[in-house]
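Here's the structure we're looking at; comments come further down.
Here the complex is missing one protein chain, while the rest keep their positions.
Chain IDs A and B follow the sequence of writing; residue 1 opens each chain.
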Amino acid sequence: MKYRGVAYYPEYWPEERWDEDIRLMTEARINTVRVGEFAWIAMEPAEGRYALDWLHRLFEKTGEAGIGVLLCTPTAAPPAWLTSNYPETLMVQEDGTRHTHGIRRHYCPTNRTYRNFCRAITAKLCEEFGAYENLVGWHLDNELGPERGRCYCEHCQAQYRAWLQGRYGSLEELNRRWQTRFWSVEFTDWAQVRMATGDRYPSIKLDTRRFQSDAYVDFAAEQTAVIREQCQGALITTNGMGPLFEPINYYDLYAMLDRASADQYFDIADMSADALACDAFRGYIPSAPWWMTETGSGALSNDKVPEAGQLRAWAYSALARGCEMWCFFRWRTALSGQEQELQGVLEYSGLPKRRYAAVKALFSELETVWPRFADLPPVRPKVGLVFDYTNDWAYRAARVGEKVQYKQHIEEIYRAFYDRNIPVEIAIPARELDNYSLVVIPSLPIVDPAFAGKLFEFVAKGGTVLSFPQLACRDPYNNYLPDEPPVGLRGLFGLRVAGGMYLRSYVGPDEALWHPKDKYTDQTPGVKLTLAGGETHATMRTWMEDIELDGGRALGVYTDNSFTGCPAVVEHHYGAGRTLYLGAYPNPDLLGWMVEEALLNTGITSLPTPQWVEVVPRGEYTFIMNHTPNPVRVPIQATEAVVGVYADGEASLAGYDVCVVR
Amino acid sequence: MKYRGVAYYPEYWPEERWDEDIRLMTEARINTVRVGEFAWIAMEPAEGRYALDWLHRLFEKTGEAGIGVLLCTPTAAPPAWLTSNYPETLMVQEDGTRHTHGIRRHYCPTNRTYRNFCRAITAKLCEEFGAYENLVGWHLDNELGPERGRCYCEHCQAQYRAWLQGRYGSLEELNRRWQTRFWSVEFTDWAQVRMATGDRYPSIKLDTRRFQSDAYVDFAAEQTAVIREQCQGALITTNGMGPLFEPINYYDLYAMLDRASADQYFDIADMSADALACDAFRGYIPSAPWWMTETGSGALSNDKVPEAGQLRAWAYSALARGCEMWCFFRWRTALSGQEQELQGVLEYSGLPKRRYAAVKALFSELETVWPRFADLPPVRPKVGLVFDYTNDWAYRAARVGEKVQYKQHIEEIYRAFYDRNIPVEIAIPARELDNYSLVVIPSLPIVDPAFAGKLFEFVAKGGTVLSFPQLACRDPYNNYLPDEPPVGLRGLFGLRVAGGMYLRSYVGPDEALWHPKDKYTDQTPGVKLTLAGGETHATMRTWMEDIELDGGRALGVYTDNSFTGCPAVVEHHYGAGRTLYLGAYPNPDLLGWMVEEALLNTGITSLPTPQWVEVVPRGEYTFIMNHTPNPVRVPIQATEAVVGVYADGEASLAGYDVCVVR
Partner (left out) sequence: MKYRGVAYYPEYWPEERWDEDIRLMTEARINTVRVGEFAWIAMEPAEGRYALDWLHRLFEKTGEAGIGVLLCTPTAAPPAWLTSNYPETLMVQEDGTRHTHGIRRHYCPTNRTYRNFCRAITAKLCEEFGAYENLVGWHLDNELGPERGRCYCEHCQAQYRAWLQGRYGSLEELNRRWQTRFWSVEFTDWAQVRMATGDRYPSIKLDTRRFQSDAYVDFAAEQTAVIREQCQGALITTNGMGPLFEPINYYDLYAMLDRASADQYFDIADMSADALACDAFRGYIPSAPWWMTETGSGALSNDKVPEAGQLRAWAYSALARGCEMWCFFRWRTALSGQEQELQGVLEYSGLPKRRYAAVKALFSELETVWPRFADLPPVRPKVGLVFDYTNDWAYRAARVGEKVQYKQHIEEIYRAFYDRNIPVEIAIPARELDNYSLVVIPSLPIVDPAFAGKLFEFVAKGGTVLSFPQLACRDPYNNYLPDEPPVGLRGLFGLRVAGGMYLRSYVGPDEALWHPKDKYTDQTPGVKLTLAGGETHATMRTWMEDIELDGGRALGVYTDNSFTGCPAVVEHHYGAGRTLYLGAYPNPDLLGWMVEEALLNTGITSLPTPQWVEVVPRGEYTFIMNHTPNPVRVPIQATEAVVGVYADGEASLAGYDVCVVR
């Protein structure tokens, strides 16, 4: 990795200790420290009184040791003097209670006073530290988003109304788009309009999510503008979460930044979701490498402490997927505070023990191999998996989201490709589809005409599209379209969706008065399939559609209830290409078969390996990571291993081992 | 059915669409639309400014098509201008937060301002539409009750105190009746008295429920008075829920109305509870047929979408039980709002598909057969099953309700008769028992002297009474009587209840400090029975009583713990009749045996059928409904089938089929 880092809190530890810390860092081949994201009280101990000498000394000492600094604005945790002098800067929760001091991320992101303080401290940091040679770049805030809920203060409500006025112009238009006639919800005065969650209009909830995302993006934009003005040419980033972090549209956020950065405390139980996170972060800024700003060397985000070998296998997996910085959280375990049990690289005692040894070994190797991998060509998958924030929010805002978790649905589809070692790119509707051979569309109720046009063109030229149910059935305001889905795409898929039914429908609070929910059970009707692989049977779940063919051909038919005999899976040829449409949510078997069916004639090949043994091609190299404790042999055509052991047409990997061949 | 209807929302859909809707309705033999219950904003877009031309046009167009209108007052969903101009009309929840606009049923039912607006809109509707020939009748509000909780605003608190003053006269009397000396709760000023729920006095909680029920009944009475005055002779109804809706005393509510109307989204899993609902609604106004104002053709209140045949079987079951209107909710699935996934008869697209076809087939048949069934004699069961709102609330207000859910207890008993195809009537203590041969008393802790007198008389004349435990042990204020139960009825049952014990007693919040509740398990001690059917063993649950015989004879004795050998089931002969008393809550086997025992010498006979195959006699006809997907044959003596197939002494029914013989 180019950057091998740790989060460091010099303001927390005695300054006498710094030299020893830097000595140990150097020994562990650490060349970057991430500093400052919670240090506001140390930087500005009283309103307008800055105390930055310590940070100058830190820059100097690390500079002398050849260590760069990724400097964070401290705006995630305002000091007590700020929020006690200006209580309106504190977030108000949906139940009307205002957060109090003692936590983090408890500020109102739209508050003008708070934003002014944030601009001022950012400008001050630029002024003081912008010229240091060992400044790696700027890092905004920390994990932007609603860790402490979203703000519903009256100022945010007013901002929301202003935002709506910009979007809809008039209250009449707003009522028309939200379709507020149901239950007499129609607004007759702007002052009646408020953000909504819970059991409210799906259309209102969707715009609430949009506004709240925009508020954080706008908050970040202000700091970015300050830095751009004062430190031209400096790299700017902020750390995101994932995979597929719902609260903020990361495509909007990272569009203004130079690096997308992930905080990813890998979950050993499911490497697939971790790989998806890597691919997602790579996609936020496709033209640049991405950074891992936080990952753990010990017990942090999950129950299992990683073995040293696992740390290495993960790092190689990320490297293969375009990662350029690997930064552990954190240098030393804190003695106090909410996270006193989250382990750093050093122990409470400050001594280097097991985790230090593992990090040192990893970073020494990553430093050695980096020159070979620094200039690899970008990752270029042939499979585009569609993801869209509007649809994510729409799902959550509508009742369907109680049945089909959008994120989980996408993770399941991604997993089907991950298990076959087929590289995937996250494709958002706003981008082009030219590079793909196969486009996979998870349930996507809201489809804009531009994206529909791209899909027609993509298939006409020979591409394959695999779509899941509930396609193109809603308008951009999260209301159903008064038409037969997939609206605007029926000709592409050769079918009409006449209707459909939930296999376990959600009911409102009224009915629940006498039908206890816990009596409900899911139904999993069957489907009979005639695929390339032969005839077979599978089961569906959650939602089944009533499909009428209109040019397409049924590859699968329902075998249960009143839908028996109706089409469940439809194939259609359009132009030089082909589409596949699934009329119900598939159980895992069916999902796998549909992926295999979709791969036909795309030139994309599966590479079967034992579970959690991962193969990632990148340029002339192929990276093989064994995320299991058991040794494996992977047959693969190559010339030689540049990392690990390759002989007789097989890569040989011990437990948690890595092999890179070319 | 006389009325075949749908809920229709002309104010929601473009007026250009109405003609097509009416055409499709006519084709589906729909002769009634229920209109207006959420249309306030369309009727009165600003305070005092009415806009009712659209509704006149709707009356005219439907009238021309031979379709009647059931017109609803729109008071379930006040417009935004009303609640924003008069925020005091919004309900205050128990935690002190006030509801906001964007939902329904969020008004304070006692608020004078709100009530005035309701009177005004009701009067306006009467004035404008009272004279239409195709006006079927009036429908108050929608699903009155605490969908959004009950109101605890200061105005309601004051009304509650006024209500208490009317009930008790003085604070001294209130303290005496509530017995407030425990924990020094005694009130010394009226201002100290507030509604109570949760971990409070059972006596105070009972009166809180009484008042809250009265508040809704009084709310409905105001609208009723307006309509009675302006539209003499018009039918008035309002839609209730069930079975056995707890929040409002429906006997009080429907006493002032002309039709009891049910919203019943049948639960396929348990047809018994649905049948109980039919019998309950029939009983609210015994002198008139009852209406089904809402039922579903698709996915609404439960997980399973009904087959077309199931819709038909349900409708016949209700028809046999006295139903006169069958009204689907709703004509077309709404595109927006909280219920956008609750399916109407038409699809989002407005096209008639599966559900329309099913409804059309059903209504065509119901139109054809109705003349034959229109004038059948009323249903006249020989079994009276006692139900009482005061006891329902008392149960919920006291700790016993955590053990024995009153409604579930009654449903279990009803089910024992349903399974034997024995018609049951819901008997309330205020009515006469003359028509019954058997009276069944679920746990009824509060028994007034008048009802006790009726029971003595009923048994003296030869009737049979079967009683469950916890009979006549509390006073009307939900306090235990300082005497041995069943107080006032010991002579009838030939026993004294000396004491008793919970088999899994509830403990208060204090003890729970160190005894985690999840460690508790239920005990199910045994009982040995000597019945007409022979000697057998069964188990009891929840609560067992310490019975001392006083003239009665033990048919069952406990076989477990310190109660071993004591009477558990007691038979007593009184006058020409007989009583049976169960000293503990029975498990299902025992419940069944007790029902069989109670039927002896009553002349009532069981008619065994396979599960969920239902037989309902009505006048000269017998209705047989097969609620299962499997074909069945039911041996029955009849002359001919007027619906379905009857031959060789057997009715033959396909899956979900119906047969009516005479």
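Assume contacts are C-beta pairs under 8 Å (C-beta built on N, C-alpha and C of every residue); 3 or more make two chains touch, one makes a residue touch a chain.
Quick caveat: nothing in here was measured; it's all calculated off a predicted structure.
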Return the single residue from A:Gln343, A:Asn421 or A:Thr628 that touches the missing chain. A:Gln343
Decide which residue listed in A:Gly66, A:Gly102, A:Gly169 or A:Gly649 touches the omitted chain of the complex. A:Gly102
Among B:Leu503, B:Ala538, B:Ala638 or B:Leu653, residue touching the chain not depicted: B:Leu503
Residue by residue, what part of chain A touches the chain that was omitted? 9, 11-12, 38-42, 45-46, 74, 77-81, 84, 97, 100-104, 143, 145, 147-148, 241-243, 245, 265, 267, 269, 298-305, 307-308, 333-343, 347-351, 353-355
Spell out the interface residues on chain B facing the chain that's missing from view. 95-96, 178-189, 191-192, 194, 196, 199-204, 398-400, 473, 477, 479-484, 498-499, 501-511, 513-515, 519-523, 546, 561-562
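The rule is short, and it goes like this: only the chains that are shown with their structure count from here on.
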With centres defined as the mean C-alpha position, give me the chain A-chain B separation in Å. 49
